[in-house]
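All protein chains of the complex are present and in place, except for one that has been dropped.
On to chain A.
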Amino acid sequence: MDPARSRARGALPRPCNVLVLLNPRAGTGKALQQFQRFVQPLLADAEVSFKLMVTERQNHARELVQAEELGRWDALVIMSGDGLIHEVVNGLMDRPDWETAIQKPLCSLPGGSGNALAASVNHYAGYEQVTNEDLLTNCTLLLCRRLLEPMNLLSLHAASGIRLFSVLSLAWGMVADVDVESERYRCLGEKRFTVGTFFRLVNLRTYRGQLAYLPIGSAVSSKTPTSPVLLQGGPVDSYLVPLEEPVPSHWTVVPEQDFVLVLALLHTHMSSKMFTAPMGRCAAGVMHLFYVRAGVSRTMLLRLFLAMENGKHMECDCPYLVYVPVVAFRLECEGRGVFSVDGELLITEAVQGQVQPDYLWMVSSGREPSTTESQQEPPSQKPS
């Protein structure tokens, strides 16, 4: 990615024409009504014309985006939960013209139960933490203002050659689990403290695995990029070595092997009511890595989740909770691991990834990030 471009901003034209992908079944099933009631009038006033496409099933959006004539649209607006944005981004990266396709501006309007991206963009804009219709209105106003900002993208490789991209998070452990007995796979879809999480705490268990990461400042490209020539394309992840090999020696390997959860997070929020990364917005090429080691009590976990609503959980001084900003990571589990990537299920024994800096454009406030992290040098990708 051209460094001169990495801190640049952009804007949608006026008037502009957008494709709206909406999942009518998302969240409480009111997305379509909310679009018609709250979003449409604002778009009309702001000279944003649109075509509405309603998704009918899982992967429908992904297929639509893969086949779509992208030149017709100034932006793709996604009104649903984070899962739909995940589908759209992976659909764009699946195209033969992925390198330009991924530059198509995206906009996230909250419509589902997990609206982390919308909540994070709301936070970057300096707005108060809000939910539901207030969050929807804020995000729609941002779309009407048309300013764009580049966002990081997490490039992932899992065992058996699985390749995918994450716009928000990868979670393992308590946050994503499988009911082995009933053979139903599910993730904690509603990412706020709910009755469901309460019962998850009743069944609290630990997960065995090995976690390693590349902290900021230690970044040096490996000699053999993990993805030499891909039929599929996608960026070269030069910090990563093949999964079959041990991580490079300058990586940090976490000595403990029993965890309650591991979370790689690209933004500040996990939902409109979970301010997970109060340390603020990540610099280009960096992501948040949290993990909770085994040994933490149910009470402490409850306390952390409650405090997370206002971003106060880091002040709980919980010795089991560890935070580190990183540019790449690898997580290998004992047996079949259940991961939640942007809220979507991934089952694999091992996964690794690195952050591709400022890889996609999103409707945002166009403000400069104001955290200390933004002063840090983005990791330099030295040629091999």
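The criterion applied here is as follows: contacts are C-beta pairs under 8 Å (C-beta built on N, C-alpha and C of every residue); 3 or more make two chains touch, one makes a residue touch a chain; residues count from 1.
Throughout what follows, contacts and distances are computed from a predicted model.
Student: The chain dropped from view, which UniProt name applies: "Ribosomal RNA-processing protein 43", "Calcium and integrin-binding protein 1", "Elongator complex protein 6" or "DNA-directed RNA polymerase subunit"?
Tutor: The record for the missing subunit names the protein "Calcium and integrin-binding protein 1".
Student: Among A:29, A:196 or A:217, exactly one should touch the missing chain; which is it?
Tutor: A:196
Student: Among A:141, A:159, A:302 or A:347, single out the residue that touches the unshown chain.
Tutor: Considering all chains, including the one not shown, the answer is A:302.
Student: By the contact criterion defined above, which parts of chain A meet the unshown chain? Give residue numbers in ascending order.
Tutor: 179, 181-182, 184, 186, 192-196, 198-203, 297-299, 302-303, 306, 309
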